[in-house]
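One chain of protein is taken out of this complex; the other chains stay put.
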């Protein structure tokens, strides 16, 4: 069962063409990644904020790509599903799918997130109402941030990969 | 009772000093403004996306300011309260207060928003656990986007001002 | 001879890990694309700001990808080279290469851009001093923004493709 993350498109996400700026989709996917890590108890400040001087590991993105099918507008409700997969002892990819959240006819701006709701199974989000808007993928390699040499994924990331 | 909006600090909000980039606080406050408008049934795509050719009104920001008391880190939970006030027939200000959300000891990344929860009164957010992190204010003037001349606030904005 | 665009990494480009936020590389490449269009006399406000109501064409990005080799830090000077290629009567790709600008030992923050300087041939930027930091690609499809149907590239984009 994939992790899913709900979000409202904000004015700051849009560009002068009136739709979400293309590069912003990567930030939106990264938010889903952060929410997924946090849902497993991983401390985001330690995990991401690790300065070179004091972090044990870093897992920088070495490749990112996205395909866009439909434009997104300010106020749109979207659902991002996320599927990580281990590639090697020191790397993983994450696949993202972004769906429109048409199930909510009325604006419910305060319901920012639906934890672990599976769009395929959750009765609140019938498949009929959703449309695939975009797909994305990121590839991450675990390194020692001081030496910038590759190192194996720590146990808590194995755990996170296993649980997703 | 003020409108309040909850949010998690995201990696994209941070800068090379490891804390939220100062300009980002204005986007975060604007998100709260958007959520407040949407909570009153105002369509955000129409309200904000109005291109000069087809929008009846626009309410651009003519002044913005913020004071910062504490740094914010990736993964931090914050609550933004918002208090709009009409200034004249064609303008209003919005005052924002950003609090740390220390009431939630455990990471609950999926609870993105607590609609209309008043930090002062909601038992889930006892006042003791909160700290004022930042304050901000924006001033908005209602104009005709074609002529860029001032015009009176429409009824639905009077309604929104009245309800907040 | 490829178009090239120089830029300094700004604090706003960086994230809590102290390096350029991965999604920001797409914005940086898009800046180079904008500079390339403008260098051929294309009006950027008309080209990009076209609201659905009044634009003749739009050329949205339908795919974007990037690979990252080296981190970039605040104050770093980079050079982006750009190579567009027509794919079909209504589409093109743009390939980007991002190099460190090590040729400039001393900070010269005011020299924001080196128009049309070819990193391979310009004596100011000897090949030895440059390192490939990242590569990216975007795919663009020309549409009628009202109907969202595909349409052929206009002459001025053929011209731009031809000149690059």
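Note that the chains are named A, B and C in the order they appear, and that numbering of residues resets to 1 at the start of each chain.
Here is the rule we go by: contacts are C-beta pairs under 8 Å (C-beta built on N, C-alpha and C of every residue); 3 or more make two chains touch, one makes a residue touch a chain.
A quick note: this is a predicted structure, and the numbers were derived from the prediction, not measured.
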Full-complex contact with the absent chain, from C:2, C:27 or C:137: C:27
Identified contact with the non-displayed chain, of A:42, A:74 or A:142: A:74
Absent-chain contact - pick from A:19, A:37 or A:78: A:19
For chain B, the residues touching the chain missing from this view: 15-19, 21-24, 26-27, 30, 48-52, 58, 60-69, 71, 138
Residues from chain A at the interface with the omitted partner, ascending: 11-12, 14-16, 18-19, 21, 23, 51-54, 73-74
Touching residues on chain C - with respect to the absent chain: 5-8, 10-12, 14, 18, 27, 30-31, 34-35, 38-39, 41, 43-45, 48-49, 51, 73-76, 107, 109-116
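One rule holds for everything that comes next: only the chains that are shown with their structure count from here on.
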Gap in Å, rounded to a whole number, between the CA centres of chain C and chain A: 25
Chain B and chain C, separation of their C-alpha mean positions in angstrom: 33
Where chain B touches two or more other chains at once, by residue number: 11-12, 14, 18, 51, 73-74
